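Only a single protein chain was left out; the remaining protein chains are all shown in position.
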Amino acid sequence: MFSIDLLRDAVVLGVLLGCFYAAVSIGLSISFGLLDVPQVAHPAFLVLASYGVYLLNDRYDIDPLLAGLMLAPLFFALGIITYRIYYETFERRGSDAAVRGIAFFFGVAFIIEVLIIVQFGVDQRSVTAPYIGKAWRFGDLRIPIRQLVAFAVAMGLTVLLAAYLSKTFMGRAIRAVAQDEEGLRLMGADPIRVKQVAFGIATAVVAVAGALLIVVAPVEPTLDRVYIGRTFCVVVMAGLGSISGTLIAAIILGVAESIVLTLFGASWAPAISFALLLGVLAVRPQGLLGR
Amino acid sequence: MQRRSIAFWLGAVVFLAAMLAMTQLVRNEYPFFAGYVILQFVVLAVAWTILGGYAGYVNFGTNAFFGVGVYTAVLLVKAFGAPLPVQIATAAVVGSLLGLGVGLLTLRMRGIFFSIATIALAIIIETSITNFRFVGGAAGIQLQRPPVTAPFDSYVKMLFFVQALLVVIAVAITRGIQNSRIGRGLHALRDDELAAECTGVPTLRLKLLACVISGALMAAAGAPAAMYLQYANPDSAFNLNYSVSVLAMALIGGTAHWIGPVLGAILLGATQQLLAVTISSEVNVLVLGVMLVLFVVAAPKGVIGLVQRQPKRRGGSK
Amino acid sequence: MNRRLLLGWAAAITLLGLMPAARAEEPPIRIGMSMPQTGGLAGGGKASLLGIEIWRDDINARGGLLGRKVELVVYDDKSSASETPAIYAKLLDIDKVDLLFAPYATVPTAPIMPLVKQRGLLLMGNFSFQVNSKVHHDMWFNNAPWGPADSWATGFLTLGQKAGGKTMALLSADQEFAQNLATTARDVAKKLDLNVVFDQAYPPSLAEFSSIVRAMNATKPDIVFVASYPPDSAAILRAVNEIGVGDNVRIFGGAMVGLQFAAVMENLGSLMNGVVNFNTWLPEPSMYFDGTKEFFETYSKRAVEAKVDPLGYYLAPYGYAMGQMVEAAANATKSLDQKGLAKYLHENTMQTIVGPITFAENGEWKESSTLEAQFRGVKDKNVDQFRSPGKQVILFPDRLKTGDLITPFEKARE
Partner (left out) sequence: MTVPAAPDAPLLRIDALTKSFGGFVALNDVSVQVRKGERFGLIGPNGSGKTTLVHCISGALRPNKGAVIFGGEDVTPLPPNQRSRRGIARSFQIPRPFRSMTVLENLMVALDFAAGRETLESTAHRREAAMSILARIGLAAKAESPTATLTQVELRKMELARAMATGPKLLISDEAMAGLSTSEVDEVLDLLMSLGGDDIAIIMIEHIMQAVMRFSQRVMCLDAGRIIAIGPPAEVMANARVQEAYLGT
């Protein structure tokens, strides 16, 4: 079952899917990639944001993306608090911070899961918006508009974050903190404060990505488990901390998944993306655009 | 040190004798059903600690190794009707090869890459099993138990004892590692990998060794699960809960000493069994989450850290 | 005071005091089960449990079973196969329950089949699928209207063929239930001489179905049989709505789990129009039996408090019916002897709120009552619309039919 038309469609849909993956991974690219915080609860925060968006959409009929933006400041604060706790309890005490940090964030993820279940029940939830459930026609190719929204948001986030990290003082400080904490201290910036802000931004981005998550597909409380592998896969494949790498890796993943789904056995799709990751790790351990 | 070894082996013999006596004396089967699960977690947590605790390399893919154990057993039963010891031994071999493979691929890199790779591994293997019709594929497979071997009067009691045997083997191996220079080398590389290398520690070889042993034990612990459930499906065999529970057990118990994961597994395993038959709700998951957070924040050295307030460390081993 | 009188009073008071005590001595009948209350099957599990609880309260209000109060002992199996063996061992060996119900769904049930067979126990199944086909336990009664294994696919595919379908696409989740169904669908397709032009099993965690739907369209099938799970069912319908499936499709749906649950139905709303999907109970005129209406009145009230599915069509009435069957058997045999109960259940037709139930030799329903119904005129964001008849018109089986298939699919969606 092969035709050029199918391949073309698979690639187009794959690129869009990849952009969606990029959007949900980009926060992790900062928190884990740049700051080295093993944020295993990232997907749980993502789902939490989705439920927040659901609430705003369901009760007050607010557009999901707008709701995501409204949640962003809240998540920024949440990120700052989370990093503070992480720093005080693990990073400062040194030694096996990574191992216990992972366990800590796993615990946080579980607690979030249960809180969502208690509040919203186990059923899946979705939102309504004018762009959900419609498609654009390009000849005989039809593209779901929500996928285009994901594409636009991912592009926007990538461009904005890349610009922020290279153009502003704070952004440069964030990149510097990833490489040379000591040097940053000499520059007169407090690395802990810089990291705190960076983590806040990463979490604020998660709020927007959470909106996208529920726009693209319905969510349920334990959805985060699926995204642990997927988001970390993207970030590691990208090369830690590389924003543009995140976009590229996510698109490669999306296209690979889409092509396998369309042209080969659909049931092999998850294995293909992770085999790709292992392949990249074996050949180029620092990731596609790694430092 | 010699005295300690004698005490340990004496303890192991007493433990096995007690377990055996229990299978002969207790008629009620429930303790064996629940006990089997707890013992299985003891093996997994102890095995996890070799790499995750001593070397500081977090294996997220406990479920991959466990599941591989389960399906090795399924395959052997389906294809050759192989007996239980063969299932377990083969599972251990397959698990060690898997550990070697992942290790070679990722143990050169920083710890977190290894963690991510183990997640990837779990998904790849689960997908492969899902597409492997001979062992039931996604639909799962029901298995028939062969007749039980004397002196046991029920298969579950026998599996319980087998798992107890695996506990002793796993603990003995782990204790051996801890007391040898391998254990000290692993600790050194956990503290500082470059310093360890420059001090002469062959870090890659030690990590690979730890990964291979750990993988073999985890897969061995999974093998009897096929006969315990008499059913296997990819969803249950590769459940992420194994990874998270085992990680939690090791950290709650403490990873500096082999007794840590044993205590952690018993504590958390028993709590989970208890909760499963009492509260029965989301609270179950909540307990795991809260316990994890509480312990890693408030008791960084786990239960053993709480017990021995003043960790009197010695140059030698214990 | 007269001494004799005093004694008499004392005796009377003692008797009075003893009487309730004597009644309490008759211990309650304990029914044990595990039920998924967390994990993927939790939504269905909770609804099913509420149905059983309503039966328990009803029978206790009527004075109990065989004059004894009925008590449920329920544990959470987390939707996982690995939890149930220990739970059922506890139910049997520690709690010493009198009767066993199986948990909702196949996966948690599979590991306990050998156990109950070995101990010779009666087990009432709860919506599992073909779990007894290898174990061959003769005291197993699956409380689900599936009937013969292939009846499910037969219903849907026959409808499709009658509507002029010649080719079939099969899209199934790569999980046990869906795969079992897919297998029967392939067999039935062969029997009906349908050409399978597309056959894909998609992975459980798939986020986006656009590309797979696109690939399916390229094969131009007349009949699209989908065996999917709740999160995917919604995503598939969305993708279908956006990408379209083409005018050639006569009938779409079949075995999409999730379109029976209120939350999903509310979310999808008009997206479901035209889809022909299975169900087990619907508020159509042909589905009301003795007690059905009263059951749903109680259920609607209690579901709100318990935060479970407000409609509860799929599992809840069957939970109640499970109790009714045990009640009928116990009352007829005047005992809880499991062999006797099993014998009765094998030999008789039980009247329940989901209709009369007769079991075949293998413990499945003798005759399938799996409904295939078409969604029609569904509007967005409204749960209560599904309470009135006509929203899901029953097309199959014939004896319960309340309307005819509207075809092709694109037309039925309008």
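Which chain is which? They are A, B and C, in the order written, and residues in each are numbered from 1.
Methods note: a contact is a pair of C-beta atoms (placed from the backbone, for glycine too) under 8 Å apart; a residue touches a chain by one contact, two chains touch by 3 or more.
Since we're looking at a predicted model, the values are computed, not measured.
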**OP:** Return the single residue from B:Ala82, B:Met109, B:Val168 or B:Leu204 that touches the missing chain.
**Re:** B:Leu204
Original post:
Which one touches the absent chain: B:Lys157, B:Arg190 or B:Lys207?
Top reply: B:Arg190
Subject >> For chain B, residues in touch with the removed chain >> reply: 1, 181, 184-185, 187-188, 190-192, 194-204, 256, 313-317
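Keep this in mind: only the chains that are shown with their structure count from here on.
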Original post:
Are the chains arranged, by touching, as a line, ring, star, complete graph, or other?
Top reply: complete
Subject >> Residues within chain B bordering two or more other chains >> reply: 127, 130-131, 138, 282, 285
Subject >> chain C residues counted as touching two or more neighbouring chains >> reply: 38, 174, 201, 203
**OP:** Over in the complex, which chain B residues touch chain A? Could you list them?
**Re:** 52, 56, 58, 105-106, 108-109, 111-113, 115-117, 119-121, 123-124, 127-128, 130-131, 138, 190-191, 240, 244, 247-248, 251, 255, 282-283, 285-286, 288-293, 295-297, 300
Original post:
Which of the residues in chain C come into contact with chain B in the complex?
Top reply: 37-38, 74-78, 80-83, 85-87, 89-90, 92-94, 106-107, 110-111, 113-114, 131, 134-135, 173-176, 178-180, 183, 201, 203-204
Subject >> Parts of chain C lying in touch with chain A, wherever the complex brings them together >> reply: 38-40, 42-43, 46, 174, 198, 200-203, 205-208, 210-212, 214-215, 218-219, 230-231, 234-235, 238-239, 241-244, 258, 261-264, 267, 271, 307-309, 380-381
